[in-house]
Every structure is written in structure tokens, then in C-alpha cells.
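Only one structure is covered here, and it is reproduced in the block below.
Missing here: one protein chain of the complex. Every other protein chain is in place.
Order of writing sets the chain letters: A and B. Residues in each chain are counted from 1.
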Amino acid sequence: MSVTVEHLTRRFPGGSHPAAEDVSFHAPAGAVTALLGPSGSGKTTVLRAIAGLEEADAGRVSICGEDCTRMPPQRRGVGFVFQGYALFEHLTVRGNVGFGLRVRGVSRKERDARVDELLELVQLQGYGERYPSQLSGGQRQRVAFARALATRPRVLLLDEPFAALDTRVRVELRAWLRELHEQTHVTTLLVTHDQEEALELAQQVVVMHEGRVRQVGTSLEVYDRPATPFVASFIGNANVLRGHVQGGRAALGGLTLDAPGGAPDGARVHAFVRPHEVRIARAVEEPSGAHAVISALTRVGDSVKLSLQLAGRDTLMVHMAHAELEALGLTQGERVAVGIRNARLFVEEHAG
Amino acid sequence: MSGAATRRVPSAVREPAWVRVLLIGVAVAFLGLLVVVPLVAVFREALSRGPAAWLDAVRDEETLSAIRLTLLTACVSVTANGVFGVTAAWLIARYDFVGKGVLSALIDLPFSVSPVLSGLIFVLLFGRQGLLGPWLSAHDVRIIFAVPGVVLATTFVTFPFVAKEVLPLMQSQGSQEEEAALTLGASGWQVFLGVTLPKVKWGLLYGVILCNARAMGEFGAVSVVSGHVRGLTNTVPLHVEILYNEYNFAGAFAVASLLSLLALVTLGVKKVAERRQGGRT
Partner (left out) sequence: MMEAALRSVPLRRRGGVLPGYGLALGFTVLYLGLLVLLPLGALVLKASTLSWEGFVAAVTGPRALAAYRLSFGASLVGALVNALFGPVVAWVLARYDFPGKALLDALVDLPFALPTSVAGIALTAVYSQNGWLGQHLAKWGLQVAFAPAGVALALTFVGLPFVVRSVQPVLQDLDPHLEEAAAVLGAGRLRTVAWVVLPALFPALLTGFALSFARALGEYGSVVFISGNMPLRTEIVPLLIVTRLEQYDEAGATAIGVVMLGASFLLLLVINALQARALRGRKR
């Protein structure tokens, strides 16, 4: 029940660049794979091509090893959950969930049994006779899931399934979806622009930008070892420092880090530093290291956000526990010594 | 997302080419037989005896007097209904009051009354045996079978057009800009003329155009109240009927072609106004 996409390209007439260009990845059976990227990165186009709702200009889409690039959507055996639900307003919840079965000519008795099963799965027992207009946003979304799952699809495709809901419902439904997946184990592709959603739900993340795949990996991999500057900046918060290589070291506005291997002297580099990977100490205790001034300090609950003014004009955002800051006894305007626990450096030539 | 940027129909939900061609064919044939062919027939019949005969029919003294009456009637009823339409729309869109629902329903009423009934009610009110008939004849005022009757019936029939176009616009645009103008010190009239009216001008134009087309073309109601007095109470559409019933077909169609041109111009202006107003249909 895996999905394989090979060299998929889709151009829209009049588009400046292809909506999807040479996209390849493999979504393993039984797992959740997230297609993650900003608006217009082509992730929805890829999902629609897998469903057969877009034709590929080039490339191949296979489901369970079977090439279905030219197969109409009716025969692909996929379940699709649309961003705006796309429920049939003139049908009841039962009618919606049973639609795919009715199309397949499943007998009424069998259909009813299967619909009951699904309503239970999505915790909507007793809502069968209601119309979509009588349901809340979260309930409508669950009907959409039940409808997509009713025909026992080989693959479940989710296009920004929670985008139209408010934050609280979104978090609830995310937990619900994880449970649902643990029960059904259906191969799932999830399109989202919300990195938190992707990192929380998916075993594998495909990061897309401007129609191309930028990185494929587990959620930890794309977070800890971003393959490109785009991935580093898109996933998680990061400070971006610019500088150049000098004698095997990268000089970045007063900070010095190990240069990437093979970077020649004078090469321009970007460094991505997560806010929680900055270490600070009282300046007097580390007089030799890089120094900065605390230009702003905001307490958010039990953590603290600091802005550090480096020797150059760069600012560094730092997150740390409030207790840790208290132990150091630092306040706004003080000089501190700065250390970097971990950073990703990219030489500018292959920036993208 | 990527799909929304370029809205196109994906192949999965598109009909095969032959179905598309068939449906377009059916639509074109239906409109062709019902609308295009009769329209073409009007102009063909009008010019069947050559342009000179057409010009003669149009320049005929009775035709000219019918045109004058139609212009006068349209002028009065469009102005009256235009002022009323904007006022009523402003009232309903901007204020809350008891009976607002009834008022908006009553404005639509003349749309659902048959043109013949629209004429009949004025006969019953102002006719010789009508409610006010005795009083009117005592004071030697003629309304029915005279110009005032024609104007009144036309105004009744075209009553809702402007209000119907302007009201939804005013409602959808809200009153924030008016409120802003008020806080800047504008008076009620200044708000109305400087803020409200410019915002609805294309809808107003659209309503006025439709109102005018109907006013100039109204037949049933006017036919009942006019008495068909040639040169006096004969409007252009009534004149078409008279010529037609006299078997002067070329003349009837020549005059009808004028009205058809008016209809085509109306459709053209309507399209422009719709586009300016922002894609409303």
C-alpha cells in the first residue's frame, strides 16, 4: 500500500514556474508522510496528481507498485479529504459516508453496516441523520474522513485537513487523527503548511519549496539536520547569521564557528542557529569568548525570550528557561558571553 | 493553493469533447430559435421595402408623436422611481424600524402583478366609473385615456427596478465609510452625496437602464389606460400594435426595430455596468 512518485512535473498554463518539478519520493506503507511547505510550494498539486485530479506532464505515480499515472481518479482506490470538507450538502451524514459504497453498487444492508462502523470510528454515532449544515466544523471534518475511509482506500490523501478550523479544535483533531491512524494503519499522505502538524503526525516529512522537493527525512532529521538553507529557515525558528570563511573557520558577526568541510577561504556562509541552542554566561566569567548585550528581555510564562546585540549589527534570539536566567542573575542591558551549542552552516553557492 | 492560482477544470471532472460540443449546440439552438431568429426577423421585415421606406415609417408624424410621448413618460417615471429607489434603499439598508420587512415586500409587489392588472387598477381608481371618477370629471381632469394615466401606469410597472438593484449593494457595502464621514464632520446630505451615492453609482445606472427599457417598452398596462388615441396617448409599443393591426407590417416592424435597438443598447450598457460593479450577474 505504498505510494511512489517519480520525477513528477506539472505545469499550469500561464504559470511562471512549474507547480511541481521533478518531484520524487516514496511514501512507505502504513505510515503517515507529510508534504510540508509554504503556500504555492506545489504540495497540493502533487497530492492531486496522486489522486488523479491533476494530470502529470511528466513522471510517474505508482500505488502499491502499480503504475497509475494515466488512471482516472475513479479507479485509483484512494480516499481524499479536501481542505474545505466538500461535503454533499443535500445528503445526510449517512448519505455522505455511504456515497462511495452506493457508487460501487454495495447493497443497502452492507452499506448501512459499514456506515455504522465508520460513524463509530469517527465518534459520530447518532449523527447519521443530520445534514452537514447542522454540524460544527470539527464534526464536518470527521464526516469527511469517514466518507474517504468508507470504501477502504489503499491510500488516504489529506489536503490541509485542519486549515479551516480554529486552533483549539485543530489540536484536538490532530490527536484524534493520530489515534485513528493507529487503529486503521492506512497509508496516509498529509499536505500541510503547519510544521508542528507535520512533525507531530508524520513518520516521514517531504519538504517542498517552489515546486521542488528540498528534503525527505524523518521529522527529527529535517529538524536537526536540514539539508538546505530553506529547510533550516522554514522548519522551526532559527537565527540567520551571515559571514565568510577565514582559515577554516566561519566568522559571523563576532562569532566564530567551524566552517563546512571543503569551504574555501573567503566563501560566504549562512549559519542557522536555533534559539534554544544559544548558550549564554556572565561576561566576566568568559572574558575571551564572543560578547553581546541583552537588548530586550521578555518573559513568556516559565521561559524567557532574549534579544542579544552582537558586535556586528546582528541580533540573536535566545530562548531559555526562566529559572536558568535567574540563576545567572542577568538583566537587560548587561554584557554576556555567547556560545553556540549547535548550528547548521551553508556555503552560499548552493543556497536555494 | 497551487490549484487555486490557476483555476482550470481538471480532466477528472470534465466532460468528453463530444458532450461539450453537444451541450453548446443545444444551448445555441435553443437561444437561436427563441431569441436570435425573431430578433433578426424584426430587422429584416423592417428593411424589407428598403431603407427609404424604413425612414418614412420612422419619420411619420404619428410615429414621431408616439416617440415624444414615450420619451416624456420614460423621463418622468425613471426620474420618480430613481429618486424613490435610492431613498427606499437607503432607508432599508441604513435604519431599523418596525415594518421594515413589510415595506421591502411591498416594493417588490408590482413585479408580481400582471401588466393588465396594473392598468386595470388605475382605471378602477380614476376611470369614469372609478372611485375618484365623479370628482375628476366634475373638475374636468382627465387621467384615464390621457397622458397622466399612461405615465402613472408606466411608473407603477417600473416601480421596483432601481430599488431592487441599489438595495443589495448598499446592504453589502455596510456603513463604515458613512460612519467615517460622520466623524469627519460631514452632514447627512454630504454623506449621502459624497459617500453613499458614488459607492452605488454603477448599480444605480444598471437599475435606471432596466427601468428605462421597461418604461419605454411597456405594453399591457399602457394599453389598458391609454385608449389608443392617435397622436395623443399612443406610445411607441402601442403604435407598433396599431400599424400591425392595420396590416402595415413594414411600418410596424420599422417602429419595432427602433425598440429592438433600444433593447440591444440596454443589454450593452447593462454588461458594462455589471463589469464595473465587479462581476455581478
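A few comments on the model shown:
Note that a contact is a pair of C-beta atoms (placed from the backbone, for glycine too) under 8 Å apart; a residue touches a chain by one contact, two chains touch by 3 or more.
This is a predicted model, so every value here is computed, not measured.
In the entire assembly, the chain absent from the figure touches the shown chains A, B. Residue-wise, the contact with the chain that is not shown comes from B:V28, picked out of B:V28, B:L55, B:V141 or B:V229. Listed residues B:L55, B:L103, B:V141 or B:V229: the one in touch with the omitted chain is B:L103. Although one chain is not shown, part of chain A still touches it, namely residues 51-53, 72-76, 78-80, 82-84, 86, 88-91, 99-100, 103-104, 132-133, 147-148, 151.
Residues of chain B that touch the chain left out of view are 7, 9-10, 12-16, 20, 23-24, 26-28, 30-31, 33-39, 41-42, 45, 80, 84, 87-88, 90-91, 93-97, 103, 105-110, 112-117, 120-125, 127, 129-131, 152, 155-156, 159, 171, 174-175, 178-179, 182, 187-188, 191-192, 210, 213, 216-220, 223-224, 236-238, 240-241, 244, 249, 252-253, 256, 259-260, 262-264, 266-268, 270-271, 281.
Throughout what follows, only the chains that are shown with their structure count from here on.
Each chain gets a centre from the mean of its Cα atoms; for chain A and chain B, those two points are 57 Å apart.
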